[in-house]
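Here the complex is missing one protein chain, while the rest keep their positions.
By written order: A, B, C and D. Residues from 1 in each chain.
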Amino acid sequence: MLTIGLTHYLVLAAVLFCCGLYVMTTKRNAVGILIGAELVLNAACLNLVAFSRYRTGRLDGQIAALFVIVLAAAEAAIAIAIFVNYYRLLSTIDADEGRQLRG
Amino acid sequence: MSPQEIADILKTQFGDALTAVVAEGSHPHVTIAAERWHEAAVFLRDDPRLQMNMLRCVSGLDLHPEPWIEVVYDLISMQPGGQQGLWVNQSTIAVRVRVPRDGGHVASVADVWPAADWHEREAADLFGVIFDGHPDPRRILLPDDWIGHPLRKDYVFPTEYDGIPCAVTAES
Amino acid sequence: MTGEAIAFYLLAAVVTAFALGCVLASNIVRMALCLLGTLGGVALLYFLMAANFLGAIQLIVYAGGTLIVIVFGVMLTSRAYGTKLRVRPLEMIGAAVVTLALLAGLTAILVRTAGPVVSPSTPDFGVAQIGTELLSTYLVPFEVISVLLLAVMIGAAYLVQPEKK
Amino acid sequence: MANFTVEDALRSRWSASAKPRAVRTFAVLGIVLAVAALGLGYLASSAPGAGYWLAVLGTALAGVAAMTCLGAAFVIQFSRLVGTWLFRLAFLIFVGGLVGIALLAWVPALLYEQVDAAVADHYGAGATGVLTVADLEAVGWALPTDSIEVRRQGAVGWAPPTDSIDGRGKAVVGSAHPTASFLAYALWPLQFRLTRDILALVGVVGFVSLLAMFTIWWERKVAGRMQSRLGPMRVGGWHGWAQSMADGIKLLQKEDIYLEGADRPLFKLAPYIAFMPALALFLALPFSAAWICRDLDIGLLFILALAGIGVLGVIVAGWASNNKWSLLGAMREACQMISYEIPLGFALLVPVMTTGTLRLTAIGELQAGGFHTWLAFQSPFTLAAAVLFFTATLAACKRAPFDLPEAESELVAGVYTEYSGFRWSLFFFAEYAEMFAVGALAAILFFGAWYSPLPANWGAAWLHGPLWQRALYGILFNGPLWLIFKGFFFLFVQIWLRWTLPRIRLDQVMYACVQVMLPLSMLVLLGATFWALLVPHGSMLAVVANLACTALGVGAVLAIIGIVFYGYSNRRQLVGTLAIEHWPGS
Partner (left out) sequence: MEDKVVHGQPDLLTDFDRQRVAADDLRTEELLINMGPQHPSTHGVLRLMLRTDGELVLEAIPHIGYLHRCAEKIGENVTPVQFVPYTDRLDYLAGMNNNHGYSLAIEKLCGLEVPERARYIRVLMCELNRIASHLVSFGCYGLDMGAFTPFLYAFREREYILDLFEATCGQRLTYNYLSIGGVTQDLPGGFADKLAHFLDYFEPKIDEYNNLLSYNYIFVKRTAGVGVVSAADALAYGLTGPCLRASGVKWDLRRCVPYEIYDRFEFDIPIGIAGGAIGVPREVVVGDSWSRYFVRMQEMKQSVRILRQALQQLPAGEFRAKVPAALKVPAGEVYLEVEGARGQLGYLIVGDGKKTPRRVKIRGPSFCNLSIATHVCRRVLIADVAAILGSIDVVMGEVDR
């Protein structure tokens, strides 16, 4: 317990991941869902860096995490753009209201 | 153009609707029947001889104890063409419209001169004249829930407003 | 207990608390602020793992950029500030059960399969190494990412422009 | 008797003959006691066993008594001043505060150097370990001369001048000099990182507080002078120097108001979100190569990141206030910040690319050696980048003409509309701290960091001299004082702009960013890249560009001074007054 190893980080990442998952499934506010997604991505990043630090001994994990951060930013930008459009169309930000694509 | 000439033009145009003409003195004016006022306003503005392009002032005037309230419209015709590019005062005239004290109606001329908008609101606010067809007939200076029209001569000062006591001295 | 352990447990507590804040908050701006806390905590964890560059990038891009975009989006789309979209109770219970089960399972597996605790096997990398790696080994993904960013920029600009009539 | 004060009491107590006598008595007593204390102290350094402790106690008692007597003599002699004594003391702290902090910043750096050298001497270079006091006593008052320079330059792989490598002072082993043993006790904790960090944190917090107070007062004075008025003149006496303190006390006492319907936790939290990063970025801001709390290899990125987080506090403040003006201010802040971070980043990339490092101390170290070595003057592109950087930081700090988030004539007070008292002042602490930080950053990145504009070889000999010479060198030629001075210069320019320029409209701010600064900064970055690739160091073109840019920079400064002087000497004044009291016959 007193020496910090890989498992500690992985468990923490699991907690983060589950929180993110919960947020994504329950929140009806579209921006909330985006926040959940960010949490999940952060959990993944944490895992990557931890593996890089404690297992591979190379920079690959850090660089993958870097890419994830960049992708997350891109995703947020697009998502916000979509939400703004969504809001213009439906006058609400409730993700459950978007039923038009439903078969 | 002198006030008398303007009055003559109006007389030929509106005939009996022009009830009085005062062409001399410090405030030459004509009086016109309320029903034809809007028509006369358009005529005053658009007639090439008159071209009253600016409404300077609209005043209410309480003729207490007579049962009338007059609305006074001060008009001016300003045209370019003076020395050094100055504009010239072609003619000046005031038009009066006489309405009964209670429930007097005048056609709004806010569509003729937009300047009339606020002036008419003020006259309606302070004298209680109703301007038909006004685009925005709210009170302008007084609160919306004010009772009465203070510039009328028979106005009784309230003793309180919204629970706030008003200090009213003895009437002079 | 070493300084590293103290720092880790402290940060882990902070990160978990903020993540739970995200879960429990009903107000979207509070959620965003909790996300800020989580991201900051994770950035500090990166610093703890000697990934300084990544920590700073996390702060700049995530906290400084993404989060502002999110808050901005919230402001753009929430006319009625008091409106709260309530979570449906049934959904909440279901999701809670599923996620808790997942968490339990994941933790169990992680603890079960945990190897011996070893001290970190890497030297502390500097910014220079990351740069070199990015422009040699990972050149192709790097370029793909930049093209993707361009596409995102254009796409976002296209999406939010008002409809022309 | 309403106005009878302590001063009056003091003033009236001493008769004309009694006063000098009392002063003389106390002074003589004090001097005698002081001599005794010194003697006992010398005794203590050599006395064995219990006698040692006796001597130490005696020294302390005699010292305190001497101080008391001398103080009493002083108080009696200058009793007229005693009433204003506290004020004057505070004044000294205020005026001397910045200078003092700069000196303090330099002295600990020397002390760290001292301890580091001791560790190195004891364990060999590169090794680590914990020294005991005895070890330190053994090392004595050794004077290593080059440790800072060598280590800093070594860290970034930049070859140091050859003459500064040698000359590491050898330890005077075995000397039991009293000063050495005292220093050993005093400096012993300094070898621990924690001690240094705590000291540095205290220093940073103290510096930022004093900085904000001084800057607010200074801005008001500058604004007053620009507007043909005096600014604060009352509080404290001399030019209202205590105005900021009085304001601070006033703000602390103000009612902490929440708006009905405000998001209370966020409303309370927002000032701290704004304030903490502004404070924290000083941790990575070097005041000189040695005086830095944490010399991160990504120092620049770290500062940029924290500056970005501070914005979130302002946005949250606007949102949580539940006021539409605040909300509009927050939206403006978000827009402006996101947009201006991009040209800011591009402008920052130029020095990073030129120097090849993100470590701020390394970037600073490369600019030693006078005007022409400053980074801004290296090529036309770096000069352009410096200008772009400064403009973008104006926007980033919400300073005029980019002060839209708090535009008082449009948005009442923008995001700060609903704040009062201490929370409100926290925002301004953050703003002024950030203003200084970006000024200092501009100095570090572009304008010679903590080096004076004088050539590097001036006073170089002092670098190897005794402590006082090296301290003086640090003050005159390179050191925290220079960085603080430069930071304040850029702060002054910010203040100057604020009180001169009208405010830009929101769409113009966006236009200026997206249509002007962004392409310009991209061009500058591209140009700097090609310059670095195509123009070799030391080539004719590089030298000419360097000289031309230096001349341009110096010329600009001289021109500004000239214009100011011309304007001041030719200002038009109405001679006399038109006030009624001065009319003939009145």
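Convention: a residue touches a chain if its C-beta (ideal position, glycine included) is under 8 Å from a C-beta of that chain, and two chains touch if they have at least 3 such contacts.
The shown structure was predicted, so the numbers you read here are calculated from the model rather than taken from an experiment.
Checked against the hidden chain, the listed residues B:Pro67, B:Pro100, B:Pro114 or B:Gly133 yield one contact partner: B:Pro114.
When the missing chain is restored to the complex, the residue among D:Leu411, D:Val438, D:Met517 or D:Cys549 that touches it is D:Leu411.
For chain B, the residues touching the absent chain in the complete assembly are 25-27, 53-57, 59-62, 72, 74, 78, 80, 82, 84-89, 94, 113-115, 117-119, 126, 136, 138-144, 150-151, 172.
Mapped onto chain D, the interface with the missing chain covers residues 223, 226-229, 259-262, 321-325, 327-328, 331-332, 400-401, 403, 407-412, 499-508, 572-574, 576-580, 583-585.
Operating definition for what follows: only the chains that are shown with their structure count from here on.
Look at where the CA atoms of chain A average out and do the same for chain D: the two points lie 40 Å apart.
Inter-chain spacing, taken between the CA centroids of chain B and chain D, is 69 Å. Taken residue by residue, chain C touches two or more other chains at 53, 57, 65, 69, 72, 74, whereas all remaining positions touch fewer.
Shown for chain A are the residues in touch with two or more other chains, of which there are none.
The residues of chain A lying in touch with chain C in their complex are 1-12, 14-23, 25-29, 31-32, 34-36, 38-39, 42, 45-46, 49-50, 52-60, 62-63, 65-67, 69-74, 76-78, 80-85, 87, 93-94. Remark: chain C residues 27, 29-30, 33, 36, 40, 52-53, 56-57, 59-60, 63-65, 67-69, 71-72, 74-75, 81, 126-127 touch chain D in the complex.
Listing the residues of chain D that touch chain C in their complex gives 263, 265-266, 269, 273, 296-298, 301-302, 304-309, 311-312, 315-316, 319-320, 322, 327, 330-331, 334-335, 337-338, 341, 357-358.
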